[in-house]
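Handing you this structure, nothing more for now.
Every protein chain of the complex appears in place save one, which is left out.
Let's look at subunit A:
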Amino acid sequence: MITTHYNTIGIGIAFSPNLKANIYEAARLALCFNARLVLIHVGNRTTQKEVTLKEIIAPFKELHLEYKVVYELGDPVEVILNAIKVKKIDLLVLGALQREKLVKYYVGSIARKITRSASCSVLLLIKPSVERVPCKNIVVNGLSSPKTEATIATSFYVSHKLEARKITIVEEISQQKVQVKVEDDKTLRKATIVKERLRLREESRVKKIVTQIPEDYKKNIRVKTQSIFGRRGYSIGHYAQLMRADLLVMNGSNHTSFWDRFFTHDLEYILRELPTDVLVV
(Lines give C-alpha, C1' and ligand atoms only; values in the text may rest on other atoms or scores of the structure.)
Protein backbone atom coordinates (compact mmCIF):
# COMPACT_ATOMS: atom_id res chain seq x y z
CA MET A 1 0.00 0.00 0.00
CA ILE A 2 1.47 3.29 -1.06
CA THR A 3 0.92 6.02 1.46
CA THR A 4 1.55 9.64 0.73
CA HIS A 5 2.85 12.06 3.28
CA TYR A 6 2.79 15.73 2.67
CA ASN A 7 5.92 17.00 4.38
CA THR A 8 6.49 20.13 2.35
CA ILE A 9 3.65 22.24 1.07
CA GLY A 10 4.31 24.89 -1.55
CA ILE A 11 2.14 27.77 -2.59
CA GLY A 12 2.51 29.98 -5.61
CA ILE A 13 1.62 33.52 -4.65
CA ALA A 14 0.80 36.65 -6.55
CA PHE A 15 -0.09 39.87 -4.80
CA SER A 16 -3.72 39.63 -5.78
CA PRO A 17 -6.84 40.36 -3.70
CA ASN A 18 -6.98 36.68 -2.81
CA LEU A 19 -3.46 36.65 -1.38
CA LYS A 20 -4.48 36.56 2.26
CA ALA A 21 -7.11 33.89 1.78
CA ASN A 22 -4.77 31.70 -0.27
CA ILE A 23 -1.98 31.92 2.28
CA TYR A 24 -4.38 31.25 5.14
CA GLU A 25 -5.63 28.13 3.42
CA ALA A 26 -2.11 26.90 2.71
CA ALA A 27 -0.88 27.67 6.18
CA ARG A 28 -3.82 25.87 7.79
CA LEU A 29 -3.12 22.88 5.59
CA ALA A 30 0.54 22.92 6.56
CA LEU A 31 -0.46 22.86 10.23
CA CYS A 32 -2.91 20.02 9.65
CA PHE A 33 -0.32 17.93 7.86
CA ASN A 34 2.50 18.98 10.14
CA ALA A 35 4.39 20.20 7.10
CA ARG A 36 6.75 22.99 6.15
CA LEU A 37 5.35 25.76 3.99
CA VAL A 38 7.25 27.19 1.02
CA LEU A 39 5.86 30.40 -0.46
CA ILE A 40 7.00 30.86 -4.04
CA HIS A 41 6.70 34.27 -5.65
CA VAL A 42 7.73 34.90 -9.20
CA GLY A 43 8.92 38.49 -9.10
CA ASN A 44 11.21 40.95 -7.34
CA ARG A 45 11.86 40.92 -3.64
CA THR A 46 10.76 44.27 -2.23
CA THR A 47 10.47 45.42 1.34
CA GLN A 48 6.82 46.16 0.90
CA LYS A 49 6.08 42.63 -0.25
CA GLU A 50 8.09 41.21 2.64
CA VAL A 51 6.18 43.31 5.13
CA THR A 52 2.82 42.30 3.68
CA LEU A 53 3.69 38.61 3.79
CA LYS A 54 5.03 38.84 7.32
CA GLU A 55 1.84 40.51 8.46
CA ILE A 56 -0.36 37.88 6.88
CA ILE A 57 1.57 34.92 8.18
CA ALA A 58 2.05 36.29 11.71
CA PRO A 59 -0.90 34.46 13.34
CA PHE A 60 0.46 31.15 12.06
CA LYS A 61 3.96 31.86 13.26
CA GLU A 62 2.54 31.83 16.76
CA LEU A 63 1.32 28.30 16.07
CA HIS A 64 4.90 27.28 15.18
CA LEU A 65 4.48 27.09 11.46
CA GLU A 66 7.77 26.51 9.74
CA TYR A 67 7.89 28.54 6.54
CA LYS A 68 10.17 29.97 3.89
CA VAL A 69 9.68 32.52 1.12
CA VAL A 70 11.30 32.11 -2.30
CA TYR A 71 11.57 35.03 -4.71
CA GLU A 72 12.62 34.22 -8.21
CA LEU A 73 12.34 35.85 -11.62
CA GLY A 74 11.38 34.10 -14.83
CA ASP A 75 8.53 32.31 -16.52
CA PRO A 76 6.01 31.53 -13.76
CA VAL A 77 5.31 28.00 -14.90
CA GLU A 78 8.96 27.04 -15.19
CA VAL A 79 9.94 28.74 -11.95
CA ILE A 80 7.30 26.94 -9.98
CA LEU A 81 7.91 23.56 -11.63
CA ASN A 82 11.58 23.99 -10.86
CA ALA A 83 10.91 24.99 -7.25
CA ILE A 84 8.85 21.83 -6.79
CA LYS A 85 11.91 19.76 -7.62
CA VAL A 86 14.49 21.84 -5.76
CA LYS A 87 12.46 22.31 -2.58
CA LYS A 88 11.07 18.75 -2.70
CA ILE A 89 7.50 20.01 -2.49
CA ASP A 90 4.88 17.29 -2.00
CA LEU A 91 1.79 19.41 -2.35
CA LEU A 92 1.43 22.63 -4.29
CA VAL A 93 -1.46 24.98 -3.50
CA LEU A 94 -2.66 27.34 -6.21
CA GLY A 95 -5.53 29.77 -6.38
CA ALA A 96 -7.59 29.38 -9.53
CA LEU A 97 -10.62 30.88 -11.13
CA GLN A 98 -13.56 28.59 -11.52
CA ARG A 99 -13.63 28.97 -15.26
CA GLU A 100 -10.59 29.23 -17.46
CA LYS A 101 -10.33 32.71 -18.94
CA LEU A 102 -7.73 34.64 -20.84
CA VAL A 103 -4.24 34.49 -19.42
CA LYS A 104 -4.02 36.06 -16.04
CA TYR A 105 -1.21 35.90 -13.60
CA TYR A 106 -1.57 32.66 -11.60
CA VAL A 107 -5.24 33.14 -11.51
CA GLY A 108 -5.78 31.58 -14.87
CA SER A 109 -4.25 29.17 -17.20
CA ILE A 110 -0.93 29.27 -15.37
CA ALA A 111 -2.47 27.28 -12.57
CA ARG A 112 -3.75 24.81 -15.11
CA LYS A 113 -0.45 24.53 -16.96
CA ILE A 114 1.32 23.72 -13.75
CA THR A 115 -1.33 21.18 -12.84
CA ARG A 116 -0.86 19.41 -16.13
CA SER A 117 2.86 18.94 -15.70
CA ALA A 118 3.65 19.10 -11.99
CA SER A 119 5.40 16.10 -10.49
CA CYS A 120 3.72 16.54 -7.10
CA SER A 121 0.11 16.80 -5.95
CA VAL A 122 -1.60 20.07 -6.80
CA LEU A 123 -4.50 21.61 -4.91
CA LEU A 124 -6.51 24.15 -6.88
CA LEU A 125 -8.56 26.46 -4.70
CA ILE A 126 -11.50 28.23 -6.24
CA LYS A 127 -12.92 29.70 -3.09
CA PRO A 128 -10.13 30.31 -0.60
CA SER A 129 -11.34 31.79 2.62
CA VAL A 130 -9.68 33.52 5.54
CA GLU A 131 -12.09 31.85 7.96
CA ARG A 132 -11.82 28.11 8.11
CA VAL A 133 -14.54 26.35 6.13
CA PRO A 134 -14.59 22.75 7.28
CA CYS A 135 -13.96 20.22 4.56
CA LYS A 136 -16.71 17.69 5.12
CA ASN A 137 -17.47 15.97 1.90
CA ILE A 138 -14.80 14.58 -0.39
CA VAL A 139 -15.35 13.06 -3.81
CA VAL A 140 -12.59 10.93 -5.29
CA ASN A 141 -12.28 9.16 -8.61
CA GLY A 142 -12.25 5.39 -8.68
CA LEU A 143 -11.32 4.87 -12.31
CA SER A 144 -9.78 1.59 -13.17
CA SER A 145 -6.24 2.83 -13.54
CA PRO A 146 -2.97 1.90 -11.85
CA LYS A 147 -2.96 5.31 -10.20
CA THR A 148 -6.34 5.10 -8.57
CA GLU A 149 -5.10 3.09 -5.62
CA ALA A 150 -2.67 5.82 -4.64
CA THR A 151 -5.26 8.50 -5.26
CA ILE A 152 -7.83 6.85 -3.03
CA ALA A 153 -5.21 6.25 -0.36
CA THR A 154 -4.23 9.91 -0.54
CA SER A 155 -7.80 11.05 -0.26
CA PHE A 156 -8.24 9.00 2.90
CA TYR A 157 -5.00 10.45 4.24
CA VAL A 158 -6.22 13.96 3.46
CA SER A 159 -9.69 13.43 4.87
CA HIS A 160 -8.22 11.93 8.01
CA LYS A 161 -6.04 14.99 8.49
CA LEU A 162 -8.78 17.46 7.61
CA GLU A 163 -11.37 15.53 9.63
CA ALA A 164 -13.71 15.10 6.72
CA ARG A 165 -16.84 13.05 7.37
CA LYS A 166 -17.69 11.51 4.08
CA ILE A 167 -15.82 10.15 1.11
CA THR A 168 -17.63 9.27 -2.07
CA ILE A 169 -15.69 7.16 -4.51
CA VAL A 170 -17.05 7.68 -7.99
CA GLU A 171 -16.42 5.04 -10.61
CA GLU A 172 -16.98 6.53 -13.99
CA ILE A 173 -17.75 3.87 -16.53
CA SER A 174 -17.60 4.97 -20.10
CA GLN A 175 -20.60 4.21 -22.21
CA GLN A 176 -18.50 2.26 -24.72
CA LYS A 177 -17.86 -0.43 -22.12
CA VAL A 178 -21.53 -1.32 -22.09
CA GLN A 179 -21.25 -2.36 -25.72
CA VAL A 180 -24.98 -2.81 -26.06
CA LYS A 181 -26.72 -0.02 -27.91
CA VAL A 182 -30.19 0.64 -26.57
CA GLU A 183 -32.62 0.53 -29.45
CA ASP A 184 -35.71 -1.24 -28.18
CA ASP A 185 -37.04 -3.05 -25.14
CA LYS A 186 -34.85 -6.08 -25.67
CA THR A 187 -31.58 -4.21 -26.00
CA LEU A 188 -32.57 -1.99 -23.11
CA ARG A 189 -33.02 -5.01 -20.85
CA LYS A 190 -29.70 -6.37 -22.01
CA ALA A 191 -27.95 -3.06 -21.46
CA THR A 192 -29.43 -2.73 -17.99
CA ILE A 193 -28.10 -6.17 -17.06
CA VAL A 194 -24.66 -5.45 -18.50
CA LYS A 195 -24.55 -2.16 -16.63
CA GLU A 196 -25.50 -3.79 -13.35
CA ARG A 197 -22.74 -6.36 -13.84
CA LEU A 198 -20.19 -3.65 -14.65
CA ARG A 199 -21.32 -1.67 -11.66
CA LEU A 200 -20.87 -4.61 -9.31
CA ARG A 201 -17.46 -5.37 -10.77
CA GLU A 202 -16.30 -1.80 -10.40
CA GLU A 203 -17.70 -1.59 -6.92
CA SER A 204 -15.91 -4.71 -5.73
CA ARG A 205 -12.69 -3.40 -7.25
CA VAL A 206 -13.03 -0.16 -5.34
CA LYS A 207 -14.08 -1.93 -2.14
CA LYS A 208 -10.92 -4.00 -2.37
CA ILE A 209 -8.85 -0.85 -2.54
CA VAL A 210 -10.69 0.55 0.45
CA THR A 211 -9.99 -2.54 2.56
CA GLN A 212 -6.27 -1.93 2.14
CA ILE A 213 -6.53 1.53 3.64
CA PRO A 214 -5.23 1.65 7.25
CA GLU A 215 -8.12 1.42 9.72
CA ASP A 216 -6.89 4.54 11.42
CA TYR A 217 -7.65 6.63 8.35
CA LYS A 218 -11.11 5.19 7.97
CA LYS A 219 -12.29 6.04 11.44
CA ASN A 220 -15.29 8.37 11.57
CA ILE A 221 -15.54 8.51 7.82
CA ARG A 222 -18.52 7.32 5.90
CA VAL A 223 -17.49 5.72 2.64
CA LYS A 224 -19.89 5.61 -0.26
CA THR A 225 -19.39 4.35 -3.76
CA GLN A 226 -21.30 5.64 -6.72
CA SER A 227 -20.96 4.41 -10.25
CA ILE A 228 -21.82 6.71 -13.08
CA PHE A 229 -22.19 5.79 -16.71
CA GLY A 230 -21.05 8.76 -18.71
CA ARG A 231 -18.22 10.76 -20.16
CA ARG A 232 -15.12 10.14 -18.08
CA GLY A 233 -13.75 13.18 -16.38
CA TYR A 234 -16.88 15.16 -17.01
CA SER A 235 -19.37 13.21 -14.96
CA ILE A 236 -17.34 13.24 -11.77
CA GLY A 237 -17.01 17.03 -11.90
CA HIS A 238 -20.72 17.50 -12.43
CA TYR A 239 -21.41 15.01 -9.65
CA ALA A 240 -19.06 16.77 -7.23
CA GLN A 241 -20.77 20.07 -7.97
CA LEU A 242 -24.22 18.58 -7.60
CA MET A 243 -23.34 16.93 -4.30
CA ARG A 244 -21.66 20.13 -3.14
CA ALA A 245 -18.41 18.34 -2.41
CA ASP A 246 -15.79 20.41 -0.66
CA LEU A 247 -12.93 18.69 -2.38
CA LEU A 248 -12.57 16.63 -5.51
CA VAL A 249 -9.56 14.31 -5.68
CA MET A 250 -8.40 13.21 -9.12
CA ASN A 251 -5.67 11.08 -10.60
CA GLY A 252 -2.76 13.13 -11.86
CA SER A 253 -1.28 13.13 -15.28
CA ASN A 254 2.34 12.03 -15.43
CA HIS A 255 3.33 11.43 -18.96
CA THR A 256 4.70 8.03 -18.17
CA SER A 257 2.41 5.34 -19.40
CA PHE A 258 -0.02 4.71 -22.18
CA TRP A 259 -3.01 5.03 -19.86
CA ASP A 260 -2.11 8.46 -18.66
CA ARG A 261 -2.65 10.03 -22.00
CA PHE A 262 -6.31 9.20 -21.60
CA PHE A 263 -6.53 10.60 -18.13
CA THR A 264 -4.89 13.83 -19.19
CA HIS A 265 -7.82 14.24 -21.43
CA ASP A 266 -10.23 13.37 -18.65
CA LEU A 267 -8.71 15.93 -16.35
CA GLU A 268 -9.23 18.65 -18.95
CA TYR A 269 -12.99 18.66 -18.33
CA ILE A 270 -12.37 19.40 -14.68
CA LEU A 271 -9.75 22.03 -15.44
CA ARG A 272 -12.01 23.74 -17.92
CA GLU A 273 -14.52 24.52 -15.25
CA LEU A 274 -13.52 23.67 -11.71
CA PRO A 275 -16.56 22.32 -9.90
CA THR A 276 -15.05 22.84 -6.43
CA ASP A 277 -11.58 22.75 -4.89
CA VAL A 278 -9.63 20.11 -6.77
CA LEU A 279 -6.71 18.02 -5.56
CA VAL A 280 -4.75 16.37 -8.33
CA VAL A 281 -2.62 13.60 -6.89
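The rule is short, and it goes like this: a residue touches a chain if its C-beta (ideal position, glycine included) is under 8 Å from a C-beta of that chain, and two chains touch if they have at least 3 such contacts; residues count from 1.
In the analysis below, contacts and distances are computed from a predicted model.
Colleague: From the list "2-oxoglutarate ferredoxin oxidoreductase subunit beta", "Succinate dehydrogenase/fumarate reductase iron-sulfur subunit", "SLC26A/SulP transporter domain-containing protein" or "Spermidine/putrescine import ATP-binding protein PotA", give the UniProt name belonging to the chain omitted from this structure.
Modeller: Of the names offered in "2-oxoglutarate ferredoxin oxidoreductase subunit beta", "Succinate dehydrogenase/fumarate reductase iron-sulfur subunit", "SLC26A/SulP transporter domain-containing protein" or "Spermidine/putrescine import ATP-binding protein PotA", the one UniProt assigns to the missing chain is "SLC26A/SulP transporter domain-containing protein".
Colleague: For the chain left off this view, which of A:Lys54, A:Lys177, A:Lys207 or A:Arg272 is in contact with it?
Modeller: The missing chain is touched by A:Arg272.
Colleague: Quick one: which of A:Glu62, A:Glu183 or A:Glu215 touches the chain that's been left out?
Modeller: Final answer for the missing-chain contact: A:Glu183.
Colleague: Kindly note down the residues of subunit A that lie in touch with the hidden chain.
Modeller: The list for subunit A reads 127, 129, 133, 136-137, 165-166, 181-185, 187-189, 191-192, 220, 222, 224, 226-231, 234-235, 238-239, 241-242, 244, 269, 272.
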